[in-house]
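For this depiction, one protein chain was excluded, whereas all remaining protein chains were kept in their positions.
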Amino acid sequence: MKTKKTFITIFTLCAALLLTACNGKGDANTNKSQGTQTESDAAAADNSNATLEDLYQQENQLFAEHEDVWNKAFGMMNKSTADPNGNYADYLAGTIESNKDAFTDDELQILTNDIEAIRKIEEQISEIEKNNLISDSDNQNDNSEETSPFKNFSGQDFDGNSVDESLFSENAVTVINFWFSGCKPCVAELSKLNELNDSIKSMGGEVIGINTETFDGNEDAITEAKAILESQGAKYRNLSIDSDSDAGKYASDIMAFPTTILVDRNGNIVGDPMLGGIDNQDNYDTLMNQIQSVIDADSTNK
Amino acid sequence: MKCRKISQIVLLIAGITMISYGAIRGEASVVLSKAIKLCMECVGIG
Partner (left out) sequence: MDKGKKLLSKKTAKIRGWIQAAATLLTNIHITNLFKGKIYQGKTKTACVPGLNCYSCPAATGACPIGAFQAVVGSSKFKFSYYITGFFILLGVTLGRFICGFLCPFGWFQDLLHKIPGKKFSTAKLKPLRYLKYLILIVFVILLPMVVTNSIGMGDPFFCKYICPQGVLEGAIPLSLGNTAIRSALGKLFSFKCLILITVVVLSILFYRPFCKWICPLGAIYSLFNKVSFLNIKVDNSKCVGCNQCSKACKMDVDVCKTPNHPECIRCGACIKACPKNAIHYQFMGNSCEKINSNSQRQTTDIN
């Protein structure tokens, strides 16, 4: 009897503790709401696409209904006078005007009516296309903000100089390596990273190190990190960033070390993060290939 | 039997003292920093 009671108390305790662990569920919910937002955007785009198709269908219907007349009109059209930015109806009206004599009065009537209908349809089409463009560019902005925690980048290097996101615009590609002082494989790859820094400097790249214990200018951690970097001969820049910036949150989320990411000129992360020391030859080769492709993409964009 | 009791008490005190000394020395923060960040090779990944 007694043991049963102790049992039940132990189990309820465990259940209570489990509930405290369920804080994680909160994050899952916010992820879901973000997901539904992008879904609704896509749905709206789909809707407008459907309307566009409808409108084009209506135009084609008009042409089909009075096929003979329109074929005659099309035959007289002069492509060189076509103004792509203007309303299509104006272009049609222009052609008809200049060839008025070739048509009978009835045909002219039909054509003019059709042209008016087409004018209205064209206006609707241009409205929708304008909206699509706006939402597209919005999406693009959203996406780039989502994938780039380095938009509002700020930090200090270990000599006290401040850096911000102009750091990325100076380089075709920036290799950011996350490490911490107690991680032996991270320390082991520091000299290889220095080599990498020297070799990609001429190509317009730079290696930046971020020690995740040195946030917010933590003096002790910075001293320790400096000593380690010196002992391994790593002379490339290392930064201490603010833990509440987007970049700081991104770095705090990283929990597997060492991690290396590539950032392009605009501050966007390219590709997936690379886990594991690059002193391993396979990892080094993969990384070099990725760096090369970012540099190539950058030079073609120019 | 008495020997046993004495050694138990000695060990108990030694244990508590060592834990406190180690925590003061800063070992506890090393444990924490190693435990919340995954050094992948250290656990056999990679």
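Per-chain numbering from 1; labels A and B assigned in written order.
As a convention for this text, a contact is a pair of C-beta atoms (placed from the backbone, for glycine too) under 8 Å apart; a residue touches a chain by one contact, two chains touch by 3 or more.
Remember, it's a predicted structure, so these values are computed and weren't measured experimentally.
Asker: Of the listed residues A:L52, A:M77, A:V163 or A:A188, which contacts the missing chain in the full complex?
Answerer: Candidates A:L52, A:M77, A:V163 or A:A188; residue touching the omitted chain: A:A188.
Asker: Mind listing the chain B residues that contact the chain we can't see here?
Answerer: Against the missing chain, chain B presents residues 1, 4-5, 7-8, 11-12, 14-23, 25-32, 34-38, 40-46.
Asker: Can you name the residues of chain A that touch the chain not displayed here?
Answerer: Counting over the whole complex, chain A touches the hidden chain at residues 3, 7, 10-11, 14, 17-18, 20-25, 27, 182, 184, 187-188, 227-228, 231-232, 253, 255-256, 259, 272-273, 275-276, 280.
Quick note on the criterion: only the chains that are shown with their structure count from here on.
Asker: Could you grab the centroid distance between chain A and chain B? Build each centroid from C-alpha atoms only and quote it in angstrom.
Answerer: 46
Asker: Tell me, which parts of chain B touch chain A in their complex?
Answerer: Going through chain B, the ones touching chain A are 30, 33-34, 36-42, 45-46.
Asker: So in the complex, the part of chain A that touches chain B is made up of which residues?
Answerer: Touch list, chain A to chain B: 180, 182-186, 212-213, 255-257, 275-277, 280.
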